[in-house]
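Remarks on the structure that follows.
The other protein chains are all here in position, but one chain of the complex has been omitted.
Chain lettering (A and B) follows the sequence in which the chains are written, and residue indices restart at 1 in each chain.
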Amino acid sequence: MDGAYRLTEGPTKAMPIVTLLTDFGNTDHYVAEMKGVLLSRAPGAVLVDVTHGIAPGDVRSAAYILGRTWHRFPAGTIHMVVVDPGVGTNRAAFAFSANDHRFVGPDNGVFTPLLHDAKVEIVVLDTPESASPTFHGRDLFAPAAAALACGVALQSLGQPFAGMPDRLAYTQPHYEGKTVVGEVVYIDRFGSLVTNLTSDLVPKYARLEVEDLDLGPLRSTYADVTVGGLLAYIGSGGAIEIAVRNGSAARRLGVGVGGRVRARLG
Amino acid sequence: MDGAYRLTEGPTKAMPIVTLLTDFGNTDHYVAEMKGVLLSRAPGAVLVDVTHGIAPGDVRSAAYILGRTWHRFPAGTIHMVVVDPGVGTNRAAFAFSANDHRFVGPDNGVFTPLLHDAKVEIVVLDTPESASPTFHGRDLFAPAAAALACGVALQSLGQPFAGMPDRLAYTQPHYEGKTVVGEVVYIDRFGSLVTNLTSDLVPKYARLEVEDLDLGPLRSTYADVTVGGLLAYIGSGGAIEIAVRNGSAARRLGVGVGGRVRARLG
Partner (left out) sequence: MDGAYRLTEGPTKAMPIVTLLTDFGNTDHYVAEMKGVLLSRAPGAVLVDVTHGIAPGDVRSAAYILGRTWHRFPAGTIHMVVVDPGVGTNRAAFAFSANDHRFVGPDNGVFTPLLHDAKVEIVVLDTPESASPTFHGRDLFAPAAAALACGVALQSLGQPFAGMPDRLAYTQPHYEGKTVVGEVVYIDRFGSLVTNLTSDLVPKYARLEVEDLDLGPLRSTYADVTVGGLLAYIGSGGAIEIAVRNGSAARRLGVGVGGRVRARLG
């Protein structure tokens, strides 16, 4: 069915999508204040909450979720990321275009999944004098996202960004003899452990271990083990995941982010 | 005011509604991935979150919430339900039309409120080869819902479903002499206990009991008891509910789903 029914014409031009990814939670007024600004300045924009449930200041999780989601949206989408523990410091605020998508947020590494190379054109947003020093989401990023949604050119939003954007350092998987060693990078709601071992590193015949527990061979899907059984498989993001069928691997194993995972190739 | 101001013409045709009901939670990337797919393939679709807060794999609660909500939306709405603990097993994935609404999701009983009779036309969705075996919400159900939103005929989405769809078994209320005996089927955020005793089974003069506690006669509304008082009344879904005015009956009584409720008719 892939793509068969995709509409090639539609209201995407007239109604640009703005996604919101923050650590503001769903109980306070912050998200609604930003949405009010967005809809006041860009009437007709389609707002999509990616999540507001990032733990306060957890830039690393926000980067993971951004990396998992942005490319699912149509070209032209504007992604606003406000996980910004450095608001009110001298961290830069910027906007950039990459892969036909637009991004707005702080220069704190949260955009690492998009900033693989130096070719991205980045614009530094000026902070309006009237902006609250503690709520750039409302007073700086939302107006910039709204401007982009209204068709304003990226270059009009500020000066070119001269330096190198902040990027998160990731531990890369490494080899110990015939074993690839990686780690847990994210744990989802179901208690599944997402690792940094991508499918290109791990052949189908590999045996997986987490901490010192043997998980057996790589499985295709949950049905390959009984209910309550542990398994390792290639997850929906292309990386090895460890789960309990109809249960929580995080709870079962007591393993958190950073936990060691091994794929034995021989 | 009922219906007086309803618009008979409007953009419902051009902008079909897709509702989403899942157990994916609001903190991970899963919901946004599905929304990206939906908006990429069906630009202009109006997405409505029913809830993503179903406990992981709780098909029974999801069925309850689907039954409470689908008919409030306009005809033509597409309801995507992804509470799917059997993803990656051989459970069927299907789409069907009922009461002028469309439904997409797994064959696991979650659609029981819609599948009262055998007259519903069901189509089995083919699983694309490229689909992640653990995320049919993104790779199977969202594309199917988007296709329906774009006006693709249900029949084009797959082959007719030959068997009987999975249905949840519900304990039916029964009579013990002049008493109707039912049970608690859902507990809401406020701690109110929703039962399976519908108003047609319980006359206005009945006296209610939960476990062995007498609740007195059926009340009309909260104001019939003092603040902090227990009451039984006909809830907004048409079934007897038990609540504490401005409090939580679940906490007060320690009664959970399955708790016994009696209506004494004489």
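FYI, contacts are C-beta pairs under 8 Å (C-beta built on N, C-alpha and C of every residue); 3 or more make two chains touch, one makes a residue touch a chain.
Just so we're clear, the structure is a prediction, and the values are computed from it rather than from any experiment.
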| item | value |
| --- | --- |
| Contact with the hidden chain (one of A:A147, A:V180 or A:L231) | A:A147 |
| Missing-partner contacts on subunit B, residue numbers | 1-7, 10-12, 15, 17, 19, 26, 46, 48-54, 64-65, 68-69, 71-74, 77, 188-190, 220-223, 233, 235-236, 241, 246 |
| Hidden partner chain, residues of subunit A it touches | 24-33, 35-37, 39-44, 47, 56-57, 85, 87-90, 125-126, 128, 130, 132-135, 138-140, 143-144, 146-147, 150, 152, 157 |
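Following the convention adopted for this analysis, only the chains that are shown with their structure count from here on.
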| item | value |
| --- | --- |
| Geometric centre distance via CA averages, subunit B-subunit A, whole Å | 31 |
